[in-house]
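This is the structure, below, for whatever I ask next.
Here the complex is missing a single protein chain, while all its other protein chains stay put.
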Amino acid sequence: MPPSRGAQLRARIFGHTTVLIGATVILAVLAVALAAPWLAPHDPFAQDLSQRLIPPVWDARGSWTHIFGTDQLGRDYLSRLIYGARISLLVGTTAAAMSAVIGTTLGVLGGYFGGRADLLVTFIITTRLALPVILVALAVAALIGSSLNIVIAVLGLLLWDRFAVVTRSATMQVRSLDYIAAARAIGSSTARILLIEILPNIANVLLVVATLEMAQAILLEATLSFLGLGIPPPAPSWGLMVAEGKEYMFFSPWVITIPGAALFGLVLAINLLGDGLRDITAPESRA
Amino acid sequence: MSALLEVKHLDVRIPLAAGMLHPVRDLSFSLGHGDVLCIVGESGCGKSLTSLALMNLLPARARRSAQTLALDGIDLLRLDERAMSDLRGNAMAMIFQEPMTSLNPCYTVGTQLTEALRRHRRVDARAARDRAVHLLEKVGITAAAERLGQYPHQLSGGLRQRVLIAMALMCGPKLLIADEPTTALDVTIQAQILHLLASLRHELDMAMILITHDLGIVARVATHAAVMYAGEIVETGSAREVFTQPTHPYTQGLLRCIPVPGKVKRRARLGSIPGLVPSLIGDSKGCAFRNRCRHAFEDCAGAHIALAELSPGRAYRCLLPPGQCAANAAAAAL
Partner (left out) sequence: MLAYCAKRTIVALLVALTVSVISFALLHLSGDLAQALAGPSATAADVAQVREAYGLDRPIVVQYGDWIARAVRGDFGESFFLKVPVGELIADRLPVTLTLGICALVFALALSLPLGVAAAVKPNSWLDRLALGLSVLGQALPSFWFALILIIMFGLKLRWLPVSGSSTWQHFVLPAIALGYYATPAFMRLTRAGMLEVLASDYIRTARAKGLRTMSVLFKHALRNAIIPVVAVAAVQFGFMLGGSIVIESVFSLHGVGYLGWEAISRADFPVVQAIVLILACIYVLLTLLADMLNAVLDPRIRVR
């Protein structure tokens, strides 16, 4: 039974609205992050112990000098939030890009060549899935000493599994289509087929996974920082801000609600974008 | 004797993006106890939806309306879903076209059979099993007791259809609706299933509505026939009447399509009805068949043509007088 007019319209708008909302929020955050030096009212690292734990402006004791209040070292929360956006976006995009390269390579190779190559790829994927990611990331960070680059590297090297799984099955589907056989018949080299025929056709799936993995990376960095083995202080990583504020959360809950809400908002926007993209490009795969 | 099933002015409408689909239009017929009514027509003429409308198993968006819809005196239009479910599988049962996918793959044949009975009767497990075995044997399945423990994927298509027939009979229904029960089966199995249905009807004094596009089936089992075209009934009557004296050009066309061994000359063209079935979206004027009818004339495109009754139970929907096309009738199937 074909969908009624109402349902068709709703599906299209819904798909587009979520993309619009997601994209707008992400672009806004990006703009804020880039304009940080001009937007931030204070220096995010400047401590002022006489101004500790001032509530945000909507509380009776708050003021407009510190719109989101200050943390336990007197640092302006809004400024830290704005600079923290840089960290989240940077980690998210770089780690996602890195894992995209690793995962897609594995997935496409396994999906295209099949046979023993595919067995190897599946084995590698299963091994990665069996690894307790957070534990391993923490252990490595503890030993090497953590920093922004280490966090990005660790995340990039660990988060490629969904890329691999999805591109592998997408490649297997595309591989059996006629135009691949045609390309082979005219003597195209394997590399050429992979780059020019296969990759563009799995691009939409890849894009959806990329947005979702970016969200994952941001959450994971926040978690690592929260546990103390992510970006080291005094960096304004949102996860770190929650960790540092934990002690004071009972009397000054904004110290954790504000950075947490920022994380939640950004990740939500990215997920909405990814979901919306999936609805537009391949609504049947929604599950 | 009053009719078992009385249907008057049954309509089914389904709102679609492209417009209002009207696949069942102003259907009226009645079925006596023990009758076998065959509803004949080509694919897409609305016969399956008619049967679903009787059972109230239409898709969620479909809207059913009728002046009368009564089974053995019970007004089916008044019943809510609970009351209707009490009747389904009980007083009226239905079997469908695709035996391969109509059984739940996760439960044994026995479970699915006994639950049909225990839903409507207070019997214990043993009694239910005994009845299941009894019916499986009745539908011609050997080693019935072992079959109870088997899963559907272990049975062939023909066996599954027999199981489904047995399942429909578990509560001894007064009416069995069979929607193209043999279409998905091999020809040899078809014959067996038809024979089975015919004999069951006699034994159990059960009325049947058999939906089919195959006139051969009609010839073999029907006591009455109703020919459907584009959502409407265009001819009804006893099977013999419809076959020997078809009054509607469409029925005549259908009968002409059947080649009879011995009666058809070599190299003669096989009969066919030119043209396509009209769209069922929106309501059209005049006769729905006129674009394909060799006897069509001006008035056919005018007002909507009502069903004209020739005698009780015998009616047709055409402007031409009944005898006019009879000369061309092929009394082939009988």
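First chain written, first letter: the chains are A and B, and each begins at residue 1.
Quick note on the criterion: contacts are C-beta pairs under 8 Å (C-beta built on N, C-alpha and C of every residue); 3 or more make two chains touch, one makes a residue touch a chain.
In this text the structure is predicted, and so the values were computed from the model without any measurement.
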>> Among B:Asp11, B:Glu115, B:Glu137 or B:Asp214, which one touches the chain that has been omitted from the display?
In response: B:Glu115
> Where the complex has a chain not shown, which of B:Thr68, B:Ser102, B:Thr223 or B:Asn291 is the residue touching it?
Replying inline: B:Ser102
> Which of these touches the unseen chain: B:Met94, B:Ala226 or B:Ile273?
Replying inline: B:Met94
> So which of A:Pro37, A:Gly115 or A:Pro132 would be touching the chain we can't see?
Replying inline: A:Pro132
> In the full complex, which residues of chain A touch the absent chain?
Replying inline: 7, 10, 123, 126-127, 129-136, 138-140, 142-145, 215, 219, 222-223, 226-229, 239, 242, 246, 249-250, 253, 256-257, 260, 263-264, 267-268, 271-272, 275, 286-287
>> If the hidden chain were put back, which residues of chain B would touch it?
In response: 55, 57, 81-82, 85-90, 93-94, 96, 98, 101-107, 115-116, 119-120, 151, 153, 164, 167
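Simple rule for what comes next: only the chains that are shown with their structure count from here on.
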> In whole angstrom, what separates the CA-based centres of chain A and chain B?
Replying inline: 58
